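In this view, the complex is presented without one of its protein chains, the others remaining in place.
On to chain A.
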Amino acid sequence: MAEYNTPTSEPEFHANFAQLKPRMNRTEALFESSRCLFCFDAPCIKACPSGIDVPQFIRQINTGNTTGAARTIYEANYFGNACGKVCPTEVLCEGACVYNLQDMKPIEIGRLQSFATREAIEQDKKLFSAGPPNGRKVAIIGAGPAGVSAACELRSLGYEVDVFEAKAQPSGLTVYGVAPYKITNEEVLAEMAYLEAQFGFRVQYNQPITSRRELEALEESYDAVFLGIGLGLTNPLHLPGEERANCVGAVEFIEQLRQRHHQTAVGRKVIVLGGGNTAMDAASESARLGAEDVILAYRRGKEEMGAYEFEYDLAKGVGVKGLFNVAPVEIMGNGKVEGVKFIRTATLNGQVQPVAGTEFVEPCDMVIKATGQAKQLHLLRLIPGLQIDGKGRIVADERTGQTTNPKYFTSGDARNGGAEVVNASAEAKAAARGIHEYLSAGL
């Protein structure tokens, strides 16, 4: 039985994809902030990849200084509002909150964070401005969390910044990838507009950088280039039948969902291949789009899934069923997908082995491959001297983000291989400082 009816209008879509972390009102924020103990050397700060001074901003909320709270947040993380809603807080700040050790509900840090920043955005509070021009220019490729954060920080340091973005909207996967029940498009874009207005960087949309000629032009006109290109499309599985209609990549499916909402086509019986967080998202999203059955198929056991436990719980909560220790062999069908042929697997010495003679076909009318994103190797290979590691990640200095081509810097998914918005945002801030250090050194 489907838990959700197929949404046919915007309101129905929003009902099915209701926000997991709804906005707090002032009273709720006051109550919640007053629970915070204001720990010394607070563990929540250390657990935040962007090191937000959590007790400080919570105290600011509690004393009625919401604007100051927003400043504290943004000083550490330019995606402050988005992160409050999309961060896996269960394993980050809230997971570290000392209340957990007393078996009590941790402080709702994420929601408080979004409460403060949302208010600053809506009231258009001027918290930041560009630094005095220093006469130097940086080009940024990609307007995702990494690119935009680097742009903000560089502007505050006085750089002229041009961002080149392949898509029509900023924020990268925050608006094209993150599940809609975590944050709405409007909310993401409002934060982007807020940042753009304060820092005054220029973004050229629908401007993919794809050729050596374009890269050369950037190298000539800019003092440094920042690569905030993230990852690419879904990796192919190289399975027979993969080309059949209704066999889609998770990233592509979700991008459509984010842009077209209820007009996104979903099957009646969907099989999602994968065991990571993207797989959990795709499965939950299919269910909320009204799919009657959603099966999550993973090669290994349940415990070995890469996804966070709370993400799997979320998927289970909307009726998704798990199918473990099975590997897809072929996508069956006649033009369109009609099922997936699996073989059962066993794990021997850490290696997944197919068990001969255990093939079976699970019928379905849609397959979503959530088996990882490809790297943008074609582009990266056009950059002279740029070293890439065995997993396709750009090699760069931990602290400064400088790549093996000194003019190029990077951070975010392109360098860490795929993490969270908060990582991209925090690392990009550090990389912007790295660029500043590098360009200031010669003076």
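In the analysis below, a residue touches a chain if its C-beta (ideal position, glycine included) is under 8 Å from a C-beta of that chain, and two chains touch if they have at least 3 such contacts; residues count from 1.
Simple rule for what comes next: contacts and distances are computed from a predicted model.
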| said: Please identify the absent chain by the protein name in its UniProt record; candidates are "dihydrouracil dehydrogenase (NAD(+))", "Protein TusB", "Amidohydrolase 3 domain-containing protein" or "STM4014 family protein". | reply: "dihydrouracil dehydrogenase (NAD(+))"
| message | Going by the contact rule already stated, which one of A:T6, A:Q56 or A:T404 would touch the omitted chain in the full complex? | response | A:Q56
| message | Just to verify: which one of A:N25, A:Q102, A:N334 or A:Q351 makes contact with the chain not shown? | response | A:Q102
| remark: For chain A, residues touching the missing partner are 30-31, 33-34, 37-43, 45, 50-53, 56, 62, 72, 75-76, 98-102, 430
